[in-house]
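Complex shown without one protein chain; remaining protein chains in place.
Chain IDs A and B follow the sequence of writing; residue 1 opens each chain.
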Amino acid sequence: MKTTITVNGLARTLDVDSRTTLLDALREHLGLIGSKKGCDHGQCGACTVLVNGARINSCLSLLAMHDGDQVTTIEGLGSADNLHPVQQAFLENDAFQCGYCTPGQICSTVGMLQEAADGWPSQVMEDVAGLVDLTEAEIRERMSGNICRCSAYPQIVAAIRSVAGDAA
Amino acid sequence: MSSVKDWAAPNPITENRGGLIGKGVDRYEGRLKVTGSAPYAYEVDAPSRPAIGYMATAAIAKGRIARIDTRAAEASPGVLLVWSHLNAPAQAPRGTRANPRSQRPSNPVLASDRIDNFGQTVAFVVADTFENARAAANLIEIEYAAEPGVVDFVASLDQADQPPGEEDVHIGDFPAAYAAAPVTVDETYESPVQNHVQMEPCATTAWWDGDKVTVHTSIQMVKGGQHALAETLAIPSDHVHLLTRYIGGGFGGKGQSYDDLILAALGARALGRPVKLAYTRQQMFHGTIHRPAVSMRVRLGAQPDGRLTAFAVEAVTHCARKAIFTEHAANFSRNLYAAPNRLTGHRLVQMDLPGAGPMRAPGEAPGMLSLECAMDELAEKLGLDPIELRIRNEPDVDPETGKPFSVRQLVQCMRQGAARFGWERRNPKPGQVRDGRWLVGMGMAAAIRGNFLLPAKAGVRIDADGIITLRQGMTDIGTGTYTILAQITAETMGVPMEQVKVEMGDSDFPPAPGSGGQFGAATAGSAAYDAGMNLRKALTDLAVGDPNSPLYGGPAEYVTFENGNIAIENRSETLAALVARAAPQGVYVEGSISPAADARDYSQHTYGAHFAEVGVDTVTGEVRMRKMFGVFAAGRILNAKTARSQVTGGMIWGVGTALTESNVVDPRYGSFINQDMAGYLVPAHADIVDLDAIFLDEADDKANPMGIKGVGELGICGAGAAVANAIYNATGVRLRDYPMTPEKVLEGMLAAGL
Partner (left out) sequence: MRPFTYERAADALSAVKAVAENPGAKFLAGGTNLLDLMKLDIERPTHLVDVGRLPFAGVEDVNGGLRVGGAMVNSKLAAHPRVRELYPVLVRALVSGASGQLRNKATTAGNLLQRTRCAYFYDTTKPCNKRQPGSGCSALEGVHGAHDAIFGASKACIASHPSDMAVALTALGASVETLTPTGASRTLAVQDLHRLPGDTPQVETDLAPGELITAVLLPPPPEGGQVYRKVRGRASYAHGIASVAVAGGRVALGAVAHKPWRAAHIEDALAAGASPAEAAEAEMAKADRSDRNALKIALVGRLAAAAIEESKTRRVA
């Protein structure tokens, strides 16, 4: 079936099997290998992309559900010679090792920072109606949907702190 | 054969004039990884669009396939082939080797109707798309003739035997000394099956060109994969070109190849087009190896002053019947604490589970979970601080062999760690510190992990533009190998990092053993260093022999390499100028390393100390980390940034070991009940609070020419025990069964009346 999505600013029309997930569409049909398949069941976060600005697991979404959507993948954030500030922070803080969860961590960070800026609550807030103070505990909780088996968690939090600080 | 005497001499790495050794430079391949442009095995560009493979797996633990019906799958849309044991291509019999110097034997897939473990591959589908391949695989109907198997480890402990070719180590008279000891501990500790859960499931893309196959696969050992595939397909090794440039985590689980490698190659040959195949996350749990469960009895006998007089560590573990493997969980204890009367050994149960095998720090990782808690228990009985108890049992020489230690800073690690962590805040009496609904406690543990050096080669070339390219059949599984090899090469050659390229993960390159056993950096790095030294010699000869060089005429022994220049005092030229003029086709040399015979005269290890602070929810038994700090001594550190990431990553594995990680076997089915990442819980961001590590200054000139040692596995060794000891200090509840889940902690608290 035919679906048109805008990926990293470019309109793309795909005519593929209705069973094709957004993740497989990106990886197998659009050549965008940055979004990773770590579990294919929403349990690891390696496939995280931004759809209309919101971070989602692209493995648990059909391409067909995204007709007309704006999709941003890791490839849309920056390139090797023009890194996005979050990519730069990950590089400098050694916030990755094997690199397989990394695009998902970075896309998730971008989405998470917007959610925090919008004042969305988290379970570590003392009062869920209160204001968001993006402490390390908040970052850890809000990033928990991205597993890193190499366990670069301390460095990822440091990287996010460095860009969140810049933004403030 | 090299000698440690040669290694003690100053060299460009130990002199470190360029300052690159130890510097926390960013990862060499980092820009590719943060932009998602590093292609992993399933993502490489193939000559044409690959067909997609998908495996069907066995639903029983033991028996045979009584009937298999693949007709519906064959008729399913887009299907290109369906194989079972009835029609799979011929492969060499299991375990055979035909090629010279093969490191791995044949490992055929779909070779018979026998089922040896749950999750074994029983059929293979290739289709035009992933969606069609998966759907067709689900249409295969199989009837099994199941047979009873041995799948329950705890119920099978009485079947444990001495591992083939191994004997217990007896020193002195343990039974007598233990019987005479005034203070004793005799406890058994259990750790479960654990899984690597690498973020990238195993995957291969394969294609053929005539009778030669190219495979991109996710594997830690280049030669092992190349040889396994060649043997299985009964083709010469050099007909297999294996590439593994980016690997999404290994941790020992990708030390061997799996069915994806064989099936992708066979499928591509049968179809005459590229085929790619990945394990699903669920298939990874049963289709690849795991760390076996370990049951360890520790008996310690001490004098009132804390000196150990009797010391026994005995481990029972398991492996698959068809893949004998011993988790040497007691080995580490042979080198750790002094005690004149000693008994250490292993027992092995052969079971009908999937293959057990190495996982990050095999031996130490589960092994230290026992002894490092037993030492905590003994310290409390003696009224001693756990650090003091360890210091009182610090050996002058290796307690088993009597050999000198190459270098040993265990005591310094514990002392520095105590100071940096704030160990003096710990109340030695457990169950005393409250913070709202939490009980808070601290624990510590020692860390030890062996250091190894294996034979390896490396090639290095310099081109007319001055770019120096290191080539090695080595792998980087996230360990930082690309980066440290670039640092070693740049420092050896006296050039900036930007002038160095590193190419790895290719069976055509000079071989290195790969990533594992924390031997990678020392082994591959030493070969790279040697290749660099050989290139220096070649360039020196070129310069002093070239009338157009300012260095013409020598003396060769005064030639230096710095800042991209080759020089004799104030006579210098750039390497690029020299090569462009004197060898415009470039210069290529190789180097190698081999273990030194006299290195065996030393007891050689890496050491550390872990400190953990936890909160335990008094209502629910949930344990949450509050702080963790590690101090490590592991030779000269090549890269402050990547080395720290290695040890903190290991420490976090220790947290998972202590709190959540366990593959539970259902004995009725012989399968793991949790077989995805929602059921097998590895640590998430929220679990890791205030965790850091430092290295002590050290150089180990008995290790290799660079004085470096491995760091990839040290961080996990003992880490889980530190957490367990903190749980005890928080609650007064001593758990000896990992992981310490809320249910187990609550059970202990209820029993203690909490």
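Heads up, the rule we're going with is that a residue touches a chain if its C-beta (ideal position, glycine included) is under 8 Å from a C-beta of that chain, and two chains touch if they have at least 3 such contacts.
None of the values given here were measured: they were computed from a predicted structure.
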Exercise. Could you tell me which of the visible chains the hidden chain touches?
Key: A, B
Quiz prompt | Touch criterion as defined above, residue of B:Glu74, B:Asp128, B:Glu394 or B:Asp676 at the omitted chain | solution = B:Asp676
Quiz item: Which listed residue (B:Glu74, B:Asp113, B:Glu503 or B:Glu747) would be found touching the missing chain in the intact complex?
Solution: B:Glu747
Self-check item: Full-complex contact with the absent chain, from A:Ser35, A:Thr73, A:Ser122 or A:Gln155
Solution: A:Ser122
Quiz prompt | Where the missing chain touches subunit B, by residue | solution = 59-60, 77, 118, 131, 134-135, 138, 282, 437, 619-622, 624, 659-660, 664-669, 671, 673-676, 678-679, 681, 683-687, 739, 741-743, 746-747, 750
Quiz item: Considering the entire assembly, which residues of subunit A contact the chain that has been omitted?
Solution: 1, 17-19, 21, 40-42, 45, 48, 54-57, 60-62, 64-65, 67, 108, 111-112, 115, 118-123, 127-129, 140-147
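Methods note: only the chains that are shown with their structure count from here on.
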Quiz item: In whole angstrom, how far does the Cα centroid of subunit A sit from the Cα centroid of subunit B?
Solution: 28
Practice problem: Report the residues of subunit A in contact with subunit B in the complex, numbered from low to high. | Solution: 17, 19-20, 24, 27-28, 32-41, 43-44, 46, 73-75, 77-81, 83, 87-88, 90-92, 94, 96-103, 106, 124, 136-137, 139-141, 143-157
Exercise. Provide the residue numbers of subunit B that touch subunit A in the complex, in ascending order.
Key: 24, 26-27, 29-40, 42-43, 129-132, 135, 196-201, 246-251, 278, 280-281, 477-480, 641-642, 644-646, 648-653, 676-678, 682-686, 688-689, 691-692
